[in-house]
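In this view, the complex is presented without one of its protein chains, the others remaining in place.
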Amino acid sequence: MTESMLHLFEYEFFRNAVWAALLASVTCGIVGSYIVARRMVFISGGITHASFGGIGIAYYLGLNPVTGAAVFSVLSALGIEYVSGKTNVREDSAIGILWSLGMALGIIFVFMTPGYAPNLMSYLFGSILTVGKTDLRLMLGLSAIIALFFIRFYHIILFIAFDEEYARAHRVSVSLFKYILISLVALTIVMNIRIVGIILVISFLTIPQSTANLFTKNLRLMMIYSVIIGIIGSLSGIYTSYYLDIPSGATIIFAFIIIFGIAKAIQAARTSAGIRRQIG
Amino acid sequence: MTESMLHLFEYEFFRNAVWAALLASVTCGIVGSYIVARRMVFISGGITHASFGGIGIAYYLGLNPVTGAAVFSVLSALGIEYVSGKTNVREDSAIGILWSLGMALGIIFVFMTPGYAPNLMSYLFGSILTVGKTDLRLMLGLSAIIALFFIRFYHIILFIAFDEEYARAHRVSVSLFKYILISLVALTIVMNIRIVGIILVISFLTIPQSTANLFTKNLRLMMIYSVIIGIIGSLSGIYTSYYLDIPSGATIIFAFIIIFGIAKAIQAARTSAGIRRQIG
Amino acid sequence: QSITSEGEKIITVSTLPQKTIITKISGDKFSVNVLIPEEGNHETYEPTSRQMAETGKSMAYFKLGHLDFEINWLGKLAQNYPGMKIYDTSKDLDLIRGAEVQHGDHVHPGGVDPHIWLSVSAVKIQAGNMLKGLIELDPGNAAYFTANYNRFMVELDSLDAQIRQTIQASGVREFMIYHPSLGYFARDYNLEQIAIEQEGKEPSPRYMSKLITIAREKQIRAIFVSSQFSKQSALSLASQLNARVEEFNPVDADWMENMLDIAGKIAASNRQMP
Amino acid sequence: MQEIVEIRNASAGYSNEVVLHNVSLSIQEKDYIGVIGPNGGGKTTLVKLILRLIPPMQGEVIYYGADQRNLIGYLPQVSKTDRSFPISVNEVVLSGLMSANSGLRRFTRSDKSRALEILEMMGIAHLRKKSIGELSGGQMQRAFLGRAIISEPRLLILDEPNTFVDNKFEHDLYELLSHLNERMAIMMVSHDVGTITTYVKTIACVNRNLHYHRSNIITQSQLAAYNCPIQLITHGEVPHTVLGKHHHNHD
Partner (left out) sequence: MQEIVEIRNASAGYSNEVVLHNVSLSIQEKDYIGVIGPNGGGKTTLVKLILRLIPPMQGEVIYYGADQRNLIGYLPQVSKTDRSFPISVNEVVLSGLMSANSGLRRFTRSDKSRALEILEMMGIAHLRKKSIGELSGGQMQRAFLGRAIISEPRLLILDEPNTFVDNKFEHDLYELLSHLNERMAIMMVSHDVGTITTYVKTIACVNRNLHYHRSNIITQSQLAAYNCPIQLITHGEVPHTVLGKHHHNHD
């Protein structure tokens, strides 16, 4: 078994997949913890679908759809932040509105583009087994930016997320930070969708974080644990998928869910043991 | 113009589309207000994608995929409620987890089904212009159930949504209500996706509600206004799409967003006039 | 305006190539409305009101046969237009399908590869079905349709010969494709379609490693990909195989020209491009 | 005297901590129990245990009486209010009328006039159509107080009812509670010794354990005898200067 595991590394697609799993774990581990803490997991769906508009416009103008998706995702992220900040619309509703608007724009531009319509969705469905070198390089860059940004500004990010009003009272540039953060979130989502596909992105953004959250209530630890759980889950998912000869996206998700289940069981056992000891 | 507007009614597809718009406005107006008030718009994306698993299983077993989707969407809704109730996982994360799980199941079952793979999602997507009679009848039934349920239990629904803990202290069967409600939400979403498509569902579930919320902070009025805004927006969207000969889904969304923009402007003008009057 | 003038007879088909094909037979006797369902674009596919109005006026719908769109939407359309006849152009065709599987108390057939318009031999059968339908709709013009049909058959025979010749001359025995839309084409000309998405399904790592070994063995130089889809995944694989990505449009309106083009691209697919 | 609720040798707490150890308490009709104790002593936990919002880890919580419908009215210490939730002040007060069965019936005209009465009692009748998020801290507390008492429960549990409310209202509130006590039992958590000792009939000291004093005046020596584990309560040490009454011209 070990032998054939190693032999897989001869294939570039496999090396790339492992890299993609690592980079997705890092970026989604960090960004996902922030998203989960702020209760805005919904943004993953919102950004994805809003960026659809960007693909449509890019296609219509004959530009690179991926660039279109990236630009538009950041714009719609800024739009979400703006709408929920300036009007009294709640964040999840703002996401819903931008989600619809993006898709409507996408449809209209595809419609206006002469000839057979492109399958815009195909731009959003990547597979971890067909990741390209360029994407990996871009992801590496993004991972570095995200890691540095979150390390450098960890506390201010934490404080703003926890109590925005208080941060404003302390005259911190809350809006600036929120705009930067949501842009990073958008980029993370778009980039990861490109390399692992939309389904896996949502898993990477929520399941390891929820698992980590069972054991720690510290955002920094949550980020670290999520990265680790992400790596373990995705690598074991990839290997399982090889041995069972089934698609790796699904096995990675199953691996995450199994890890979550085990963690939940451990935590429950611990708690009840603790209570029994204290009541004794 | 009025003439040709009427002449459109000669087409059955058009009459059906108008019916579909009305029924979608009613169901989504009511259910969407509840969802927006509870800040769980995200559930629309979650249920859709989770029901992918149901379609996959149904396809594998040779059953009717639409029934599979409906059953599975209700099951995953119950799962979301269960996970977020029993573990400390937040609701939006629970939705993310079920979303992933459903898609993973869908992929695996498609993979296991011999022969050329169908696009499972196609079972879920509809267009308001191609609504079938059976779907309309089902929707009519659902609208009736939802309207009756929400009218009959309006206050208890409101109170549980507002302060669950207080309702528990009053020994109301909170869990039962939450399970019923989330099942109705799931059915509404799945049915509406089939008749108007996923993009439109999210619009129907959020934009009229956010617009209504600008003028009222009363859940009942929010529901009523949302239904009305939904009807006005969707009908004018359908007409526009006919005259400009562009897809109606997009024009309905644009109509909603324009109504939202106008409402926002009116509200802002009113507020500043009120302030000027009071300051003198 | 675009709503057809009084007295004109309308029929509806699913895709653009189908329109080209049926027009060969129907000539000017029918106006042909296309719904243009976009493969895999179900989240966003939407006909316009006008297309729907035309569909409503149609005497008949000639369905391609096994498109996801048709499986899921045609039932609804039929409910809306009870007077509209529906013809299945894939009737009597030798379909590529998965094995039948026994599930406890029932058997269900494997999924069908829907890309039947990308094959000359299959289109011949479809044309026959179309002819039958058209005659039924307009018996008065039966002779006209039959003449058109016969002329079209001759064209198809020569097209078939041309493609066969091109493929044979090239010595190509297999080609690699991302989304397997050329299954019928491959069967017609004794080619092996090596699909990355085997049967339209996401590849597993083991299948991927097999694929790469085979591709190296057989010296694959091109990966075919439909121009409607993102090329990203294909590009990444191509770079690993030292191959190129070859785009083709499976739903080009100029069907005959397109078939030749596809054949040409396949014939050249084992060559290293400069 | 009839018993309403009894806690029997119960322990309770949260997943990582057992807060209350083996506490017992019986609440009877016409009781007026003041609950005192240091921050983190477990007062709120005790309240939640009685309300069955948290399950006992050991022991039991028993409700007496055949009709358990309108058993308890409750004022939480902190309400998890979503300030943008679409609910009016009037509806918040009405929500106190829901209970196991009656929650399913519609509100009658008399329910609505009762709500208006309560709103007037709480001095927020003019705000009844506002949404709950548009109230000030004290106004919101009054709305929640209204919600707790509207149903005329057999037992009224108030967790720090004086939070945020101004002095005038606080005074009125205590008078109202004394009045209500004629027909319902009251359990009130408070740090205000002045109040506790003036109005309540008995005192429960909660600090991980519970010590019940059958009187509202406890001396140092009594506390020592009970080995009462509460912190120094020292309100009297703060000298007072009383502001005179002055007129209030509301606009």
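Every chain is named by a letter (A, B, C and D) in the order it is written, and numbering of its residues begins at 1.
Operating definition for what follows: a contact is a pair of C-beta atoms (placed from the backbone, for glycine too) under 8 Å apart; a residue touches a chain by one contact, two chains touch by 3 or more.
Computed from a predicted model, the values in this text were never measured in an experiment.
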Touching partners, among the displayed chains, of the absent chain: A, B, D
From A:Leu63, A:Ile156 or A:Ala268, residue that would touch the chain that is not displayed: A:Ile156
Among A:Met112, A:Leu148 or A:Ala169, the residue in touch with the chain that has been omitted: A:Ala169
Residues of subunit A (touch criterion as defined above) contacting the omitted chain: 33, 37, 39, 153, 155-156, 158-159, 161-163, 165-173, 213, 216-219, 222
Where the missing chain touches subunit B, by residue: 88, 90, 271, 274-275, 278-279
Touch list for subunit D against the chain that is not drawn: 14, 16-17, 37-41, 43-44, 77-78, 80, 83, 123, 127, 134-139, 142, 160, 163-171, 174, 191, 193-195, 197-198, 207-208, 216-220, 223-224, 228-249, 251
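The working rule: only the chains that are shown with their structure count from here on.
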Central subunit by CA centre of mass proxy: B
CA centroid of subunit A to CA centroid of subunit C, Å: 37
Averaged-CA centre spacing for the pair subunit D and subunit B, given as whole angstrom: 40
Interface hub residues of subunit B, defined as touching at least two other chains: 39, 107, 111, 199, 213, 246-247, 249-250
Of all residues in subunit D, the ones touching two or more other chains: 84
